[in-house]
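Showing chain A:
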Amino acid sequence: MKLTTKLLAATAMVAASSVSAVELEVTHWWTSGGEAAAVSEFAKAFDATEHTWLDGAIAGSGGTARPIIISRILGGDPMHATQLNHGRQAEELVEAGLMLDLTDVAEAGGWADVVNPSRLLDGCTLDGKIYCVPVNIHSPQWLWLSHDAFEKAGVDVPADWFAFVEAAPALRDADVIPLAMGQQAWQTSLAFGAIMVAVGGTELYIDVLTNKNAEAAASEDMTKVFQAYADARSLSDGSNVQDWNQATNLVITGMAGGQIHGDWAQGEFQVAGQVAGEDYTCLPGLGVNEIIATGGDAFYFPKQDDPEIEAAQKELAALMISPEVQVAFNLKKGSLPIRGDVDLSAANDCMKKGLEILAAGNVLPDGVNAYSADTAGQLEDLMVEFWNDTSITVEDAQARYVGIIESAD
Partner candidate 1 sequence: MTYSVEIKQLDLAFGAVKVLQGLDLNVSEGEFLVLLGSSGCGKSTLLNCIAGLLEITDGQIFIKGENVTWAEPSERGIGMVFQSYALYPQMTVKGNLSFGLKNAKIPKNEIEKRVARAAEILQIGPLLDRKPGALSGGQRQRVAIGRALVRDVDVFLFDEPLSNLDAKLRVDLRVELKRLHNQLQNTMIYVTHDQVEAMTLADRIAVMKGGAIMQLGSPDEIYNKPRNLYVADFIGSPSMNFIEGHLEGGRFKVDDMVMPMDGYAFAAPQTADRPATIGIRPEHVVTGELVPNAPLQFAVDVDLVEPMGSDTLVYAKLGQHPFRIRMDGQASVKVGETISIGVDPSRASLFDTATEDRL
Partner candidate 2 sequence: MVDATVNALSGPRGPKPKKALSSTNIIIYGTLFVVCMYYLLPLYVMIVTSLKGMPEVRLGNIFGPPVEVTFQPWVKAWSEACTGINCEGLSRGFWNSVWILVPSVIISIAIASVSGYALANWRFKGSEVFFTILIFGAFIPYQVMIYPIVILLRESGEGITAVLKAFNPMLEAMGFEGFKTFRLMGSLSGLVIVHTIFGMPILTLLFRNYFTSVPEELFKAARVDGAGFWGIYFRIMLPMSLPIFVVAMILQITGIWNDFLFGVIYTKPETYPMTVQLNNIVNSVQGVKEYNVNMAATLLTGLVPLVIYFASGKLFVRGIAAGAVKG
């Protein structure tokens, strides 16, 4: 421990009486440039208290990190705090009594009043108790477009998905990959969700993903969605990257025309020094339906048997949701803050678009929340398989999709 922290800790000890300085190990999978910058805002804020943030970044996507996090919690070696998508993912862990109950912190901070949309807090609630801190709102349905690329192709930057599809041949002629796509399953699945909102509309989206209506999944509208998705995959020929930020990088460098991806992609543009509206354009809801599904990240605090640590955990929880930290974090992350009462004048073009949509209440629940990790995994597998295997017909894919929805839990 550094001397300054020691001194800080000493003074804090006097101030906060019984609370002594502890190190909290926090795991997360925010390892891309923009994400890492954002998470260090948390770390900075927490280190400013008498405690220390011990970073446990786990590289790779949530898919790699979640197993590590969960196996450590189950294996009796829980970290002190961890990122997890809220919703069904952590349900069993909470049920098994492995997570710290944050209800008293939430009540003290009046979370119920400040968190907007309130659905985010619902995701953290089980049997009336709150177990996690939502830290941001992420909406996956965005289309990111490279001005450079369209300039090369000599066409205007399209205003919506359909215009983008029309412009694709021109991009091809200019040796630009129209659509960048990382090959990990969750990315193709995300694109499917975005196309579903844009092409199929919100009703279909809610019906299938929230109500788990297999009939709706078998409908003709859904066939159109699959068709559009099939078209999209042909646009991504030549995009041989794995990670989402590599795909985003193709857009940033003008090697690809666009990418369907969540608002966190913005962080990468920011790190690359690009300006929204000048170097790139973002279209929420793919520019068709200006509506966004609101997922997001949340932090859980696995139970410890040390009261000192527990106090520090609660302190961190309160800190994460505090206005200043929310602003600092979300500006870097490119996501929206979970409270409406903060000043985001520093936000850029894209973020403001998101804030407006949020303020207008054009929000959808996120698919992730409604399904178990198991079903979500099956859907992802189907999407990535379909995306990569052109021999699967639209009909086959839809039939299998319906099958998964029917047996979903």
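With respect to how the candidates were assembled, all candidates are chains of the complex that A comes from, given by their letters.
Convention: a residue touches a chain if its C-beta (ideal position, glycine included) is under 8 Å from a C-beta of that chain, and two chains touch if they have at least 3 such contacts; residues count from 1.
Here the structure is a predicted model, which means the values were calculated and not measured.
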Margin query: Can you pick out the candidate among 1 or 2 that touches chain A in this complex?
Written below: 2
Check: Can you list the residues on chain A that touch candidate 2 in the complex?
Finding: 27-28, 30-33, 36, 39-40, 43, 55-60, 67-68, 71-72, 74-77, 79, 242-243, 245-246, 249, 268, 271-272, 305
